[in-house]
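Have a look at the structure below, then the notes.
Missing here: one protein chain of the complex. Every other protein chain is in place.
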């Protein structure tokens, strides 16, 4: 039996319990509706993460496992071509049945089977896949909240996922740029700890000297950009970004709305006044890039970001703080690198030198998305803390705005 | 106080109660999701029909009426421009809040207010609008079931709205064509009974002699059309219909699917074998027209249909039979004119000579849709019986298939 | 040999010559480009009308006819399913080859063959198809000019098809409404003269008493509608029309543009000031209907129009006047019924009672378009005079604006 058995077992139980806690405030209807093709219903997240254990672990390693419902493979496979046909993504929100209660029963069924499997038949290979499944579920926990925010933002009633007392608006410290020497560095994940395939292998990269902002761009700074006509000046924008801006009519970050002369924004606690000191959230790569150009700065590369982040302690405003909104930077030094908001980098999501996809069905996890996306780093206020590490590469298309994404500036030194 | 007070009061109570009965089998999620822009969520139907009484009656005639929620006017106005801005139709399915329970509370609130209004302040003008509201709600009861069938048909699990024992498959009698003399006829609704504005005024129309099929086209006959390549021969189709057929890939009526060599169809009782003797349902005008051409026949005009229907008793397979599927014709003579399925006519939905829209906000009820639609007659197996009359003009675009629509043939004599 | 031989022969020669005259001002490029899927290149019109004679007459009746190029059947068939596959309509503008010169050579080839056929083998059946082909070509002559205007209007240089001295702006007479008794009337084309199948058979229709405007709606009247907010008031519009208005951003007739406080419009003679006294042109059915509602009037039915037009002499501002723009009404009585502009009627394009499509391939000429279109009557300033008659039924979808279409009002009397 693997020496990592107890750790994985604890992680499994904690992860599975957390999903249920996160879904608790949702009605059956809340958990069923899909607000756009890019988003998925909460019910679907709850089921898909269970299907992942069923398809990747139980059906492969547990000989006598009886699937909860043979139709669920079709309904809850996300994009694994090797695992058969699946319900089309834009139609996930039409599944009023199975009900939320059935999905909970499905989760219980899978949990019982995995826990029995732990007791009876645990092996190294299964353990690795269970660990992958836990990270996978952590990722979907963030997506569940991200997608619920999008859903509730479509509702003219602007409902709250969770009521919270009004936040004390902090005061943002002036931004400072910290110098880094660069050089021939080693980046990427080593073999000792868990990492997704796309974080590997550890490899050498040459980095010129650079400087990084010591905190994220704030809402106050973003309002200055808006007021200076930043959304109206094509010379600041990438060509494709400008076309998108025109087509979508962007004039402010996603979820911002103007009411009686003030900016408000939709949050998981309903509609709130925009806090000037807090970091700007829900901006696309296109907006982040235009903002940086307006400042005479640029976005960091992922190598620059990772070099700076590597020595830092893993601390920040993650899901566990319960805040679920980014907070103003406090203290000194390089802040907000972890948590608060995913930080857009200027690096397209490409394979590292000598990259090899994971073996088996998990090979589709990341590799087939290495096109048309940009890397984001550092996790957010809705990322479970254990899910994040300095080498973690998140990725989204440059027009995506519904993620908890923000901006850190960089410059050549 | 109007002499029709008791009749309208009874109708109000019965209509309102029926909506709730029809919604009883639905979960919060079932009642929330919108399966396509043309369909509406059940919850929306339940709320909109209540809003209709609120906006058309209570807010106009009942001075001290306090609206249940001021936001509901925006959320549940369908298309009345004169009554202010409204939530966009394709986004009705994003309203996970208000919950189904809140909508029931809304209905109770309106019911109490309307019933109090009946006692205290009833007047002729309000009575007419309440009567209109009841017919309006009857219409939405049919739509609710029609839309639920569409929603459940999108679900790979093919859930049943209501389980029913398997039907005895009848035997279809051979079709016969009955002759009608035509001539200078009077058609349309008179002033004595309730009718929508578009059914009026009664007017003269010259009709040539014609013959009508004594029953609807059956599934067996439709299968013969399929087997003869009817879906593959452009010479049978209207140009726009053929383009639609190609674009949508139609090869059979909506909801039909082929499983192991047999035709099945989705119904409110789940997936069922296609009954050869039953009338073919869920076909578009384009298909009905192509089928008629293939037979060397044609569709009737609405004048031809109404002339034939006028003397008939109001009997048929309506919602009240509980069958919710069309049944094979039995007996003799001109059958299935009322109930079973709406019958496509070749008449575009146009104003009758000297037509005047209803006064006030109700003027938008029908008149603004007099373009691009065809008239259907006779009601269906999900129409409340009291909603249907010989002069009733239903209308849908020629590509609509999700209604309970069927085909009766005609020819010149 | 048919007694109508000389008449048809003269008509053939005149028709063919006119096409060439109309195309003379066009360059190879002008004649090649397609400005939208609904329009066709001039070169295509010139070739298609020749193909019509080739496919309908020569290949059927002239045994030893050698086609000019076997590929042309594919390239220049418009929509005749019975005559084989064809080049997709939206791609007609990609055919830079064959060149305009090749198309002229094709026309010569067909003309020589038809003329030889006339001498050697003329028969009644062929004669009828040649006559049909001449009417067909007349129809395409109007389309050629209509499509060229659309093409040139897309060009920021606003080029002129044909320069003309500036018109004297007339003065519009006040509109008057003339009364008609209606009754049980006979309408449609008899058998003695040429008519398209859809104009037949002559049949009885009951018409209530009505009144018709004695002239078309003028630009000045239309400007009053614009200034009164007619384009901004949804209560004036059909529902589908309002959706189209919003989607397309209509605020004035097609081709109108505002320059320095005045309205200008694109014409076949380039950009011109809008003449207040001239009839408003290039409006859709939706606009015509909204305008009529704003006036408290309505559009006439096609029966009302035809009853009034039947006794009138066939005179008007047709293509032959060389004006190619509608002119202000002059004189007295019922004016502008023929020529100037096609007049929208409120009648959907439907089959007359006992309608039978033409025999053979010509059966596709009209019948398959009897859905979703409205009838226009009377011809326009770009219609060849011989092409128009009182029973002529033109038809277009309610959102079409690039035709020379205008508005005559009607009301109940």
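Couple of notes before you dig in:
A, B and C label the chains in the order they appear, each numbered from 1.
Following the convention adopted for this analysis, a residue touches a chain if its C-beta (ideal position, glycine included) is under 8 Å from a C-beta of that chain, and two chains touch if they have at least 3 such contacts.
Nothing here was measured: the structure is a model prediction, and the numbers come from that model.
Across the whole complex, the hidden chain's contacts among the shown chains comprise A, C.
For the chain left out of this panel, the touching residue among A:82, A:123 or A:228 is A:82.
Touching the chain that is not shown, out of C:8, C:33 or C:309: C:33 (per the contact rule at the top).
Summary of contacts with the chain left out: across C:159, C:276 or C:351, the touching residue is C:159. Along subunit A, the points of touch with the absent chain fall at residues 79, 81-82, 184, 203-206, 208, 234-235, 237-242, 285-286, 346-348, 350-351, 353-354, 364, 368-372, 398, 412. Residues of subunit C in contact with the chain left out of this view: 27-33, 35, 71, 74-75, 87, 91, 93-100, 151, 154-157, 159.
The rule we apply is simple: only the chains that are shown with their structure count from here on.
Centre to centre, using the average C-alpha position, subunit A and subunit C are separated by 59 Å. Centre to centre, using the average C-alpha position, subunit A and subunit B are separated by 46 Å.
Annotation for subunit C: no residues touch 2 or more other chains.
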